[in-house]
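Missing here: one protein chain of the complex. Every other protein chain is in place.
Chain naming follows the written order as A, B and C, and within any one chain the residues start at number 1.
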Amino acid sequence: MTAAPSRTELQDMLSRIDCDVRATADWGVPAQYIPQLAQIEPAQLGIAICDASGECFTAGDASVPFSIQSVSKVFALIAALGRIGDQLWYRVGREPSGTSFDSMVLLESEAGRPRNPFVNAGALVVTDALLSGRAPKQALAEVLGLVRALSEDDAIHIDADVARSEQATGARNKALAHYLDSHKNLREEPEKVLGTYFHQCAIEMTCVQLAMAGRSLAGLPGAPSVLSETRARRINALMMTCGHYDGSGEFAFRVGLPGKSGVGGGILIIAPGRASIAVWSPGLDEYGNSKAGTRAAALLSEATGWSVF
Amino acid sequence: MTAAPSRTELQDMLSRIDCDVRATADWGVPAQYIPQLAQIEPAQLGIAICDASGECFTAGDASVPFSIQSVSKVFALIAALGRIGDQLWYRVGREPSGTSFDSMVLLESEAGRPRNPFVNAGALVVTDALLSGRAPKQALAEVLGLVRALSEDDAIHIDADVARSEQATGARNKALAHYLDSHKNLREEPEKVLGTYFHQCAIEMTCVQLAMAGRSLAGLPGAPSVLSETRARRINALMMTCGHYDGSGEFAFRVGLPGKSGVGGGILIIAPGRASIAVWSPGLDEYGNSKAGTRAAALLSEATGWSVF
Amino acid sequence: MTAAPSRTELQDMLSRIDCDVRATADWGVPAQYIPQLAQIEPAQLGIAICDASGECFTAGDASVPFSIQSVSKVFALIAALGRIGDQLWYRVGREPSGTSFDSMVLLESEAGRPRNPFVNAGALVVTDALLSGRAPKQALAEVLGLVRALSEDDAIHIDADVARSEQATGARNKALAHYLDSHKNLREEPEKVLGTYFHQCAIEMTCVQLAMAGRSLAGLPGAPSVLSETRARRINALMMTCGHYDGSGEFAFRVGLPGKSGVGGGILIIAPGRASIAVWSPGLDEYGNSKAGTRAAALLSEATGWSVF
Partner (left out) sequence: MTAAPSRTELQDMLSRIDCDVRATADWGVPAQYIPQLAQIEPAQLGIAICDASGECFTAGDASVPFSIQSVSKVFALIAALGRIGDQLWYRVGREPSGTSFDSMVLLESEAGRPRNPFVNAGALVVTDALLSGRAPKQALAEVLGLVRALSEDDAIHIDADVARSEQATGARNKALAHYLDSHKNLREEPEKVLGTYFHQCAIEMTCVQLAMAGRSLAGLPGAPSVLSETRARRINALMMTCGHYDGSGEFAFRVGLPGKSGVGGGILIIAPGRASIAVWSPGLDEYGNSKAGTRAAALLSEATGWSVF
């Protein structure tokens, strides 16, 4: 275990990593399936770190808002576990899938019980649990309220244009929802679950806001107390084994920290007891994870020695 | 982060956990495919912990020797990486598989490149790399020498009867080896790789020896220096995401520590920077992992607060 | 090749087979997913044969109307090929699938091109082709018109209640349609294709009407001329290799004639150049094919020597 880096060291590290990654200029390609994501300039990189001292450090485009997409699955999971507790696990598993985020293959062989809450099928079940008979507006208000509370920032909102675009193009997610429905693993109408899910994914945040929101999972002093230590640890465990789809093993190997990525290019990374980290760069690698963001995370882990391993 | 438990606290914990698990008496069934494993009395439990102070603590059957089986994959991986370095990763992946330890399905869809070094197919590739043209005897001497050095115990040996039994019954492993061969992912003859692999799996150790052997991966002071800190961390990452086959996510969720299980009922668990832990109980759960051993590990993680999450 | 059975022989055969199958009383269970099918009395059996002489022979419940369900895929295929020709085959294959009728596994590995027009996914593509920009009403009028022309019976109609029930319960088909849409293998809105498909499946016919409708595929003298001899032969080939889902090989083995089954318990069977046969019994076997109907077909094939092999 390494000694915690000093304030100045941490700020220097961030600047150096920001420089290094930008110099490489290997940005990847932003998600192409909706115009709002496809149009984004790929050569952007933001990093934000909130550490145990209560301070936040930033580099690059840390204040540029982006669509958090699948990172929202973490917040929806916290909310759904808060609402229905561990009985959620009867309906969704806790194992890595070995397949891509929207695969139907394992879903079929396992009779409609998604592998984990971070593949799309699993996230739809979580959103269904979150609804629990309520209107989409109420469930969304709960997730958004949770995110605002965790970030201590009431300006965070849902980008309705992005949600609408997802709705228009989300054929694969629609297939997954109806498939879950065919196995009676949705309580609500598939269309209702989908509408809620597309809005939840369209939450817009900056790296600073996202790093703030992760402090509770990292168990940092002063973070809002919205979930037990045990639950936080377990969600971190899921982020470690399943947070990057079919690239989860690689992220664990290279970065050594639990993380959850989104197709908008954001990654929330937890260094338990030490820091909450958000990186963002819109270009993606072959698994749908931020390319420059992952590189920044790997450099940061190396520089800080924060790997949990 | 919790303060390290004192010596007395740790010893008390171990005894209490040993009692608790034995009281539950939910032992599972030992592996049935070879007589040497099938005959073992299931109601046994051993725990050993080597911590950062250099001391070792034990409970129950911590000095009973058992067949380490797939736990040996960790030592073979250390040895193979020492021999051929990171080029090993061209031949084997680093992702959890989402399927059982001896599945051929993903192997087929990924053209003979095993998902990770801890599924059987991946371990066969590791053993092939370890051979690198040498005689089985030499490769086995290297692995055994490594284990003895890590454990600081030259009495550790291979149980030849177990190796012979495996050879006689290992049809699935033979299928995997020939399948890898059909994709040119073995350099040696399949029979030679299999013979070496079956012997490597037949190493016999006690919990105390196994916990001693894990100190280097845990980065404990005074541990033999056989691999770099980076390599140790990366192997720990693989143990976290892939160490328990299709139950890896569950182990991460419940225990929160990297671990590697074997069908003999042993589990090596690493608490980075804090301790190396070995548990053993021969009865298995549905995924082929020690049932009482996993329970002991979960209680221990909870009691010590050593979860990396 | 056997000499054609005489009129009396054929009628005697039918009566004997009807008796034999009823005596066995191994009826299977009707499809349970919609009330209209689940409520049907299972102990029913109808057989109708139209032979080359132009005559029709019947036994048992040959005049009881039933929901033809997937047998309609044959008529939709004839209509779609008539409309867009062989370019249909760019969008759907001609190979047996080796999986159940509503599996998504092969669909995923083959990027949204269904294996053949008789699995549900393939039939949805056929219906999509049949729509070709038209309203569902028009496409349905075409299929229904075709069936009426082939049967020379304008009384044949769609059971709107059945169609509505399918719509309410067809989650798996909805999943398939959206999945096809995600691979751009639908030109129309999924909901439009599904609505048309559910209505097409709800066509109600008797064995007599169905046997009449099959005369053109059998190439019988006097049959309505709606498709070329080559096309008829090719559709028969598809019925042989793919007409009974994952039980197609078994039907070929036991009956030796091309056939297409439906979950309503009907089977259309073609003896090329000799006869068009319809059997119906609502109880199903494990693959979703009529249990007593298949048995009647096997006995009939044996008695007549009409197997094409």
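As a working rule, a contact is a pair of C-beta atoms (placed from the backbone, for glycine too) under 8 Å apart; a residue touches a chain by one contact, two chains touch by 3 or more.
Predicted model, so just to flag it, every value in this text is computed and none were measured.
Chemist: Can you list the shown chains that the absent chain is in touch with?
Modeler: Hidden chain contacts in the full assembly come out as B, C.
Chemist: Touching the absent chain in the whole complex: find that residue among C:Cys242, C:Ile267 or C:Ala292.
Modeler: The missing chain is touched by C:Cys242.
Chemist: Would you indicate which residue among C:Gly93, C:Pro136, C:Gly214 or C:Gly283 is in contact with the undisplayed chain?
Modeler: C:Gly93
Chemist: Can you tell me which of B:Ser72, B:Ser103 or B:Ser261 touches the chain that was removed from the display?
Modeler: Of these options, the touching residue for the absent chain is B:Ser103.
Chemist: Out of B:Phe57, B:Phe118 or B:Tyr179, which touches the unshown chain?
Modeler: Hidden-chain contact among the options goes to B:Tyr179.
Chemist: Can you tell me which of C:Leu176, C:Ala252, C:Val279 or C:Leu300 touches the chain that was removed from the display?
Modeler: Among C:Leu176, C:Ala252, C:Val279 or C:Leu300, only C:Ala252 touches the chain that is not shown.
Chemist: Name, in rising order, the residues on chain C that touch the hidden chain in the full complex.
Modeler: 1, 93-99, 106, 115-116, 232-234, 236-238, 240-242, 246-250, 252-253, 256, 258, 270, 272-273, 307-309
Chemist: Considering the whole complex, not just the chains shown, which residues of chain B touch the missing one?
Modeler: Given the touch definition above, chain B has residues 103-105, 107-109, 171-172, 174-179, 181-182, 190 touching the missing chain.
Here, only the chains that are shown with their structure count from here on.
Chemist: Measuring centre to centre with C-alpha atoms, which chain is farthest from chain B?
Modeler: Centre of mass proxy via C-alpha means gives C as farthest from chain B.
Chemist: Based only on mean CA positions, could you tell me how far chain A sits from chain B in angstrom?
Modeler: 31
Chemist: How big is the gap, in whole Å, between where the Cα atoms of chain B centre and where those of chain C centre?
Modeler: That gives a centre separation of 55 Å.
Chemist: I'd like the Å distance between the centres of chain A and chain C, where a centre is the mean of that chain's Cα atoms.
Modeler: Chain A and chain C have C-alpha centres separated by 48 Å.
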